[in-house]
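The complex appears here without one of its protein chains, the remainder shown in place.
Order of writing sets the chain letters: A, B and C. Residues in each chain are counted from 1.
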């Protein structure tokens, strides 16, 4: 089974990138399932039901979130009944929504788990311990994909090595810059520190260059706007032999219309 | 002129990688000047005079540092008179050492500046404002290379866009994971968010996997040791037309002995 | 000369406390000059020209700010020409406003300096080094009062001990909780780690209890509102013998209408 994991979709530019490139990627690489991080889908901050629906239309099966989960208040209106969007599992247990989902595709059970890091982020419970508490309930899935949404490279990699062999893949999100370390760890778990950004090419982490440069020069409050112009998609393709439970390959799939 | 910038050299494994790969890279790519980040050269924490000398022997011209600058106390014995090692410019002005150096190679003046970020790091003065204060003194150099040692992708990129056209290249260091975004910005400054790690392949940011995984599982104090085994070099090659002051290319040069 | 330093004035409740208590304190303690931290004066976040004018009417001579300086955009309209409001000196030099002021009262020159800490705050230049750079320009003032706006107790006290004997007083602000350590250091500088809060009594750091408790229980975004009800003023009185340049006393002056 071929699974595509798409990096943080940044506002209108990111959604446009999906419209432009996703179909072609799906056809060319015979993609069976698409996961995307949607924490920035609505204007760069959070997600609305409307933008979520738009992303599903482009073919995305599961949306994951991160530190921007609650930025757009519309999420409180739909996260409870919309079964295809998950937020970090290690948010407080009384928060709306859920941290994992199991869907059936090609007669296989695929579980997607969303975790958020503790280093250089807001305060959260331990992603490792919450995951280990969940694990017995999901371990019989044919495929398990973790979106580990975090800042520090060491934390992402340490988690992935700690669960190496227990899950199909740990995909890092959040920095909006793709890393050059896609690999399969010794016990079979595929990994990349950060899958990157789906949004405007001429941007700083998806935002208008001028906003971010002004912030650098003044440290004054700046209104950040999602950048426009040419767009790109950053993603990774996971080729999984779900019969023998082997992840055969993780490869980078990037497109842009520069 | 061809300049090689080598990612954080991590302990004995990193030094071994340089011994194995540097000569071949220099020959194949006709490298004229080598800069390396040396903040982890001695056992992963700081640098000693002995390890600095070893790095010079392998052909490195200039060593830059970062948040680990003062980890090994030996640095206080040699940083003042060793002219080829620099530490972040935006450390306090009364700190030993200096934040930039101009060397002459092939009859050209090449200035290397070391800066450290403010986001998710210890407390430092503004790298942007310190750089702008320095700039009049270095702006007539034929080539200016900045090592921007920082955690946050947005901060590195915002600095680079703020000085686009003023310097030859801004090379990010510190995360020990190479990013997949080497590029030349609109006004000619070459850039990569993080050049990566020179050290052990089977490691977490250069450290032993078992140490980092234990930390993830227990949150207890852990003694980190530099990983061993197969090694890699992560670097970028800058091809500069120093006559017309144009950076023609930035490309990734990675080698390992897996 | 008797100087009153008033802790962070929190919204409408804080302004009401000033209206109620300030005149009586001034009469009883023969106060000659009043300084107040105004970073939360307008709805808890920043200050407007209107609220600043209201504070001047109550008798405040100088307003200092902190991390909330720019929260209310109205400040950009008046900070440049309003000479009695200062913002942290160690903000970037190109920021609007200024970090210190010298006013004349009773034929004496009184300088007030505003600094902001680096520990557990946003990123700022070193308050110590910026202060030392300023010092030659202000050192002949008869009285020098520093508002050191910071989170960490150790940072506030270390700064104060570093400048002990150079200034009349270092008054900590920001935590909104008064500390019980008002004292005069060996070389004569008066000090308190935090002067506290001027605002609602039944509050958490001036905000409605229910908002802060909800945040504790859910970690979800919460709209913070300034608390109402009975109010208090937290302040310290500095008794200065400005002829002999001796700070004779620092004492706590708190009032409430419970």
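Some observations on this one:
Heads up, the rule we're going with is that a contact is a pair of C-beta atoms (placed from the backbone, for glycine too) under 8 Å apart; a residue touches a chain by one contact, two chains touch by 3 or more.
Just so you know, these numbers come straight off a predicted model, no measurement behind them.
If you put the hidden chain back, the residue from C:26, C:103, C:134 or C:177 that touches it is C:177.
Only one of A:118, A:219 or A:254 touches the chain withheld from this view, namely A:118. Listed here are the chain A residues that touch the chain not shown: 92-93, 118-119, 123-126, 129.
Contacts to the hidden chain, counted on chain B, fall at residues 70-71, 73, 91-92, 94-95, 122-123, 217-221.
Those residues of chain C that touch the chain absent from the view are 120, 126, 128, 151-155, 157-159, 161-162, 175-181, 186, 193-194, 196, 202, 204-205, 207, 209, 212-213, 215-217, 219, 252, 254.
The rule we apply is simple: only the chains that are shown with their structure count from here on.
Distance from the chain A centre to the chain B centre is 30 Å, each centre being the mean of its Cα atoms. Separating the CA-averaged centres of chain B and chain C is a span of 42 Å. Separating the CA-averaged centres of chain A and chain C is a span of 44 Å. Residue numbers of chain C whose C-beta contacts span two or more other chains: 92, 123.
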